[in-house]
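Working notes, structure below.
Note that one protein chain of the assembly has been removed; the remaining protein chains are unaltered in position.
Order of writing sets the labels: A and B. Residues in every chain begin at 1.
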Amino acid sequence: MSESEVALGHAAVMEEPAYALPPKKLTVWLFIISDSLTFGSILFAYGYLRVGSTNWSTPFQFPSILNGMIMTFVLLTSSLTMLGGVLAAKAGRKSVTVRWMGLTALLGLLFAALHLREWSHMIGEGWRLFQNPTGGSVQFGAAFFSITGLHLLHVVSGVIAILVVAIGFNRGRLTEGHVETTGLYWHFVDVVWMFVFPLVYLMNAAR
Amino acid sequence: MTGKLFGLLVAIITIVSTAFFVMHTWWLPQDISTHGHGVDHQLNETMIGTGILFVAGQLVLASFVWLYGDKKDGRKIKSFPGGAAVMVTFAIILVGIEILVLTFVGSRVWASAYIAPPPADAMQIDVAAEQFAFYFRYPGPDGKFGVIHPEMANDANGNYFGLNPANDEAARDDVVVGELAIPVNRPILLTMHSKDMIHSFFVPELRLQQDIVPGLTVPIHFTAVKTGKYEIVCTQLCGLGHYSMRAYLEVKTQDEFDQWLKTQSGD
Partner (left out) sequence: MHEASAQPVVHRHAPPQGFIRKYVFSLDHKVIGLQYYGLALAAVFIGMVLSWLMRIHLGWPALPFPGLNKLSPNGAPGGLMTPEYYLSLMTMHGTIMVFFVLTNAPQAGFGNYFLPIQIGAEDMAFPRFNMMSFWVTFLAFVVLIAAFFVTDGPPISGWTAYAPLSAVGRDAGPGQALGQTLWGISIALFCIGQLLGSLNFISTTLDLRTRGMSLARMPYSTWAWFVTSVIGLLAFAVLLPACILLILDRVAGTSFFIPAGLVVSDKLQPHAGGSPLLWQHLFWFFGHPEVYIAILPSIGIVSHILPSFLRKNILGGARTVVGSLIAFGFLSYMVWGHHMFLSGMNPFSAILFSVPTLIITIPATIVVLLWLGSIYGAKIRFDSPALFCLGFISLFISGGISGFFLAQPSIDIQLHATYFVVAHFHLVMAVAAIFGIFAGTYFWAPKMFGRMMNETLAKWHFWLTFIGVYCIFMPMHYIGLAGNVRRYALFNDDYMIPMNPVHKFMTIAALATGAVQLIFLYNLFHTRFWGKKAPDNPWESTTLEWSTPSSPPPFDNFGGKYPVVYRSPYEFVEGGAADYVIQTSPVEVGTH
């Protein structure tokens, strides 16, 4: 029996969970709140250094922005497919759930691939954490790679989690609660990107 | 018995500690600045206000513990008259008033030292902090400071500021010394840089302290009203020599200062 089931199954002997949130879902929300502050800190550092900089670069030409827009579209779509998976899981339709989740993972991997392709292009041009080939502030590379790197880490872990949960759900070891909480995490990763894309890409579009 | 011992001990600790505060056994050194009386006044007001709270709080604790041990006499337990509402109200009003008063007065003291701009006729002296010394630069007869080039800084040659007198005319007459000499009763503006770590400039008698952050030029200003020799100590941990990083502030009469500056420029 899963832990959330046990916890809720004792409704007669325990208090109602606060806000009617079972432990696993509550924990993912708490993690999201905490992780928002982590992303917030690194975005704050970016803003602080950018405002204080006298030679900030804005190197993203249209192809980079287009790539970013495609990545955004891919990630947003993956949130929709994830939602499909959650709804299917709630209806108890295992194979449909697995298909939606598989599609989500694929889209996540596509996002990561587009991202890594862009990274390797930039590294090829001479961008590093500590180096700016256009001669502008070296903070650009530091901010860009650290922020997008942190996000990419969350995307990749998300993809792994989605695959693990999809397989587990299919085999009956995991419940729709697990699918839902994984979906919650995936939507969070999407929301973070909706901050990263404008702040890091659009604000540094070449003028 | 235990309760009485506790009460007595707390009372003794309170009286002894307060005595040392009141007697100024160890205290701030003399104040030689124009803005310092504000700091001292703020400190004294706070000392009195918190001193009363400290003594009252500890003695109330001491006496309550003394009085209310369980004497096993079947006495009924009493509740504090007025309950928590009295405490909460008292705390909010008393502390609230103290906060308002101290903030109102204290902000002006703070602003006068750190927000108000220096007087227009302030004499500017440039300060370089590094591991583990302070150096001071006077602009010389041209009244202009040469440009600082960090990559040219060379302690071995005594070029602490990284000046380039060969190519920079303003730098040629800059006077660089290891002590901060100033004329008395004259507003002084210090523009402070650090070569390496965060350092800090502190002269207890001036009632002035300021971190010197690398990458920034940090200004502070003051006027000293008493001649004498005072210590400048570094108060921001900057490495192994932090404890030994100091210089002297020498407040001289205008004549003595002019003489001193002439001698320094000479060599």
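The rule is short, and it goes like this: a residue touches a chain if its C-beta (ideal position, glycine included) is under 8 Å from a C-beta of that chain, and two chains touch if they have at least 3 such contacts.
What you see is a predicted model; the values in this text were computed from it and never measured.
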Residue of A:Leu30, A:Ala91 or A:Val164 touching the missing chain in the full complex: A:Leu30
Residues from chain B at the interface with the omitted partner, ascending: 2-3, 5-6, 9-10, 13, 17, 20-21, 25-29, 38-39, 42-43, 46-47, 50, 53-54, 57-58, 60-61, 64-65, 68-71, 75-80, 83-84, 86-88, 90-92, 94-96, 99, 102-103, 106-107, 109-111, 113-115, 130-131, 150-151, 153-155, 162, 195-198, 200, 202, 204, 207-216, 218, 231, 233-244, 246
Please give every residue of chain A in contact with the chain that is not shown. 1, 3, 6-7, 9-15, 17-19, 21-23, 26-27, 30-31, 33-38, 40-42, 44-45, 48-49, 52-53, 128-130, 137-139, 142, 146, 150
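Simple rule for what comes next: only the chains that are shown with their structure count from here on.
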With centres defined as the mean C-alpha position, give me the chain A-chain B separation in Å. 48
